[in-house]
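With one protein chain withheld, the remaining protein chains of the complex are depicted in position.
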Amino acid sequence: MRPFRLVNAGSSAHAASMLDAKPSSARPIAGGTDLLAEIKEGVVEPDTLVNLASVVGLSGIDHAEEGVTIGAMTTLASLADDERIERDYPALAQAVASVATPQIRNVGTVGGNLCQRPRCWYYRSTQFDCLKKGGDTCFAIAGNSKFHAILGGIDCYIVHPSDLAPVLVALDAAASIVGPQGNRPLVLEEFFVGPEHNMMAETALEAGEILTSVFVPKPSQAQHSVYLKARERRTQEFALASVAANLQVSQGVIERASIVLGGVAPTPWRASHSEEALRGVPVAEVDPETIGKLAVRGAEPLRDNRFKVRLAASLAARAVSSLLDLGDGQ
Amino acid sequence: MPSSNIGVSVPRRDLLEKLTGQAKYTADIRLPGMLHGKILRSPHPHARILAVDASAAARLPGVHAVLTPFDAPDGRVAPDLPILDTRVRYVGDEVAAVAADDEDTAQQALRLIDVTYEPLPFVTDPVEAMRAGAPDVHDGGNLVGGKPITLERGDVEEGFAQADRIFEDEFATQAHSGASLEPRAAIASWEDGCLTVWKSSRGIHADRLSLSLSLGIPRQDVRVIGPHMGAGYGNKDETRLAAITAMLARRAGRPVKIELTREEEFIAGPHRHATITKLKVGVRRNGTITAVHATTIMDTGAYLCSGPGVIRRAGQGALYLYRCANARYDGYLVYTNQPSAGSYRALGAPQGHFALESLIDRTAEEMGIDPLDFRLKNHVGPEGQPGERLTPPGEILDTQPVEGGIPFSSNGLRECLEKGASAIGWHERRQTPPDARSGRKRGLGMSMFIYRGGPGGKSTAKMRLEQDGSVTLTTGVADVGEGSLTVLAQIAAEALGIPHDQIRLESGDTALTPESPITAGSTVTFSSGMAARQAADQLKSKVVEIAASELGAPQESIEVAGGAVVDATGRRMTLDRVARLRPVGALQSEAAIVPGSADFVVNAFGAHFAEVEVDTATGAVRVLRFVAAHDSGRILNPNLAINQVEGGVSQMLGFTLSERMLTDARNGATLNASFLEHKSPTMLDSPPVEVIFADVVDTVGPYGAKALGEPPSVGVAPAIANAIYDAVGVRVRELPITPDVILDHLTLREGR
Partner (left out) sequence: MHRSRVTITVNGRQHDLEVGHHWTLLRTLREELGLTGAKRGCDRGECGACTVLLDCKPVYSCQMLALQVGPRAVSTVESLGTVDSLHPLQTAFLKNDGSQCGFCAPGFLMSAKALLDANPSPTEAQIRLALSGNICRCNAYGRIVASVQEAARLLAKG
């Protein structure tokens, strides 16, 4: 691994100022499970790592009446072990349990999971100088594209790898960000940005900014959520496609619907056509298969990933079906 | 009296060391003053190296040696593979190497090496590579040997003419990495012109020969030590890495270690050959087979490795599994600019059987015959294939003959079929209706297989009675993680009449052991086992002779039992007493045998059964249950044998459902050289495997044993593919059967 300097940050503001001073050569490190791989693979070559583990107050799960605040440095294992998360935010519990492996979950953090870089094999290989690395082409377009985007791929066809992201977006979570100019909140959905906004990054974080926590509003009794993930093996996998669904049903009618897909687009992908088709509709009239097809409306598959259209539609249908108790869940 | 050595689950010899973290693998060894080497690899699939400027790398503080194709010795580590070449043939091919104080410095030095390449046209597809005008990967053309190998019994054209129906399909299998958890490593150290190499090795004596030839030093000046091995599965039989390490060590005047990274291991460690097989079967209305014709194109990648053996073995199923007078196999072994293919567990047999056993399943179905009944009706029996023996009488028979007229030494195929079918509940299948609502459907599938193995090359064993009464068994074969040395000690102990734990093993060092073949082709238990048994018999005769004269008893009245010598009247002599009647080291024996039989074909057999669940919404295939019924002759160590079968089945689950080494056709670069993307089965994917051993005692093998190492991997893919068909009605003819493949097939069938 290429040598670097590791500096312990004393506070979030300290971390932000160190990162701001060297925007091109300094990186924050949380658990490091993704960053160290990128450094070893030679995809990034930072001179300085700013260690967030030394900052007090960045980890922890704080349950309150209106919702839960999850520190960015909270490990995935702590989130998975939290009984109130399992009770009140079942989709989040399902998502975190599906991340990587026990060893990764013991070290990897919630913030790291949301800020991890794409797993695109062209991005991760030094043999391909792709757009994300300053090159001038996306190799997936005419290449091996099985794991790539079918939606929202503009020039670049990465998919967002996070399992937590679609769930948190579906649960209307918000991010807290600290930067050189102080704190700012951001709706989590806006935290993720596609290649049309920024080819070199997947989040809205500006130079020097770090994610400090995520707030998830507490679902009402009428809300039901689920996370389904399709993968090639039963563990150690990023999603081929996933779906987070959060439906609010009152007196047999769907009042609110959030359907967010993972693994199919450069950002967590809100299936707005499905959501619109669900809102205000009596449960008895919902046809999950139609909802599933609407979820992938506008999909433009590449050579190898036509299956994802069918897969994501099936998953969305299955999620809706299970939440409305119309048939089989996972 | 039941034996205390044979058929007993003796613990694996080296397990205690491994479980306490004390076992030393090559990478765990550190020599005083040792440097760390790194290899520069080609970014081009095919190029001529015009120049290498390593001067900046050599000047970097901490760098002690540099090796380039322009200053490496001319020798070859394999017929088509120099130590370093001025032409590179795949992305990842070795270009140059450095040795430095530590890995970081060596890595930094690689960046300073300036290579001038002249890129050459390249070809990554074996079919294209055979076309006229395709770029030559090696001078002399891409079809190895200039023509296919053709093996034929009878006349297939005549056979097809007799058929009422002919079934034909094309099948493809992928490049498939063995991905042993231990990446290759080598350490080299020179002293007074003599070289010692520690390396991950499945054949220390073959490695020694290769190193001596390539480096141009006498064989007696090379010593190869094979420490514990983090498995090989047929791999780790090449010496380019060791030769590079040795050259760096010679230049630096200090020991050098090179450990491959996981990425390098995936790319530079030879894969299971990708294949395309066209298969044609002719059948009479009554369900008997009149002809089988298989044609296989096999991608050997940039270098040959064991390709010639693999291409031949891929044809064994088509030629010999079904009783049939007319069978033919044409095998095309082709160079491309892909990473090299080489030896991987069962060498071509899984590819050949995937095609054969998939097509047979379709044939049975379309003939309206149950697939089990079809196999029971047509499998090759103990009498062998119809036809005339061509091998001269008295000559040792090939274990993969083409001719008929030769019986098997044993053949438990029918028993495997019957017992396996009963265990999986074959006859009750289709009685549980699928759960249509959930979109998850279940199915049962099966396959059967034949596998050469058992008799291998000339095999040796030495035994020595020590002064303390213990016995040393010396053998030059490697235990690549399968436990063969444990079993050899059991065989030797049984023949000598002592408990197995009185045997001490000496192995893994060319300086201590007799010339021996590599651990390959499921031959060690059988071949080295026969040698060990013979060495033990010889040693026993000597012991008996000494004891007889000491006790004044006739030799016929003397027995060795329980570690002591006993005569007819009950007088005993312990072995240490016998040993001390002769000078130290005097009581020795050595056997060198050519294993095999002049009268029988020695083959292993088996039948595999799988129950799967296919999720039609996600395309996910889950193997719920697997039954593996094997005829490997008598089972010498049940625990080890069960582990071998369970492991082999589960390993091939990856071949069937998830693993494939993938390169980009535009530049030949490997895309998925990591465990994350390789998709090896995990504990959550691995199904429960019920292991059944046929009640067979082979007439030739040591204590009735036959081959076991590789057979478990032969029948897995077709059994699962056939079960998938049973579940969802889709015949997949290409591996691996990943969710996208299932979904694409379903979409195609539904016409949407």
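All chains are identified by letter, namely A and B, in their written order; residue positions are counted from 1 within each chain.
In the analysis below, a contact is a pair of C-beta atoms (placed from the backbone, for glycine too) under 8 Å apart; a residue touches a chain by one contact, two chains touch by 3 or more.
Everything quoted here is computed from the prediction, not taken from an experiment.
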Touch criterion as defined above, residue of B:T682, B:T699 or B:T747 at the omitted chain: B:T682
Selected from B:D28, B:D71 or B:D468 as touching the chain missing from the view: B:D28
Residue among A:A77, A:L114, A:L171 or A:I254 touching the omitted chain: A:A77
Of A:I61, A:V107 or A:V281, the one touching the omitted chain in the full complex: A:V107
Contact set of subunit B toward the excluded chain (per top definition): 9, 11-12, 14-25, 27-28, 30, 104, 178-183, 228-231, 233, 259, 261-262, 480-483, 639-640, 642-644, 646-651, 653, 674-676, 680-684, 686, 688-689
Contact footprint on subunit A, counting only the chain that is left out: 1-6, 31-33, 36-37, 39-40, 49, 51, 53, 77, 100-104, 106-107, 234-236
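Note that only the chains that are shown with their structure count from here on.
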Rounded Å distance between subunit A and subunit B, as computed from the means of their C-alpha atoms: 42
Of subunit B, residues touching subunit A in the complex: 43, 91, 104, 107, 263, 437-439, 617-620, 622, 657-658, 662, 664, 666-667, 669, 671-672, 675-677, 679, 681-682, 684-685, 738-740, 743-744, 746-747
Subunit B contact footprint on subunit A (complex, rising order): 1-3, 41, 119, 121-122, 125, 127-128, 139, 142-144, 146, 230-237, 240, 304-308, 310-311, 314-315, 317-318, 327-328
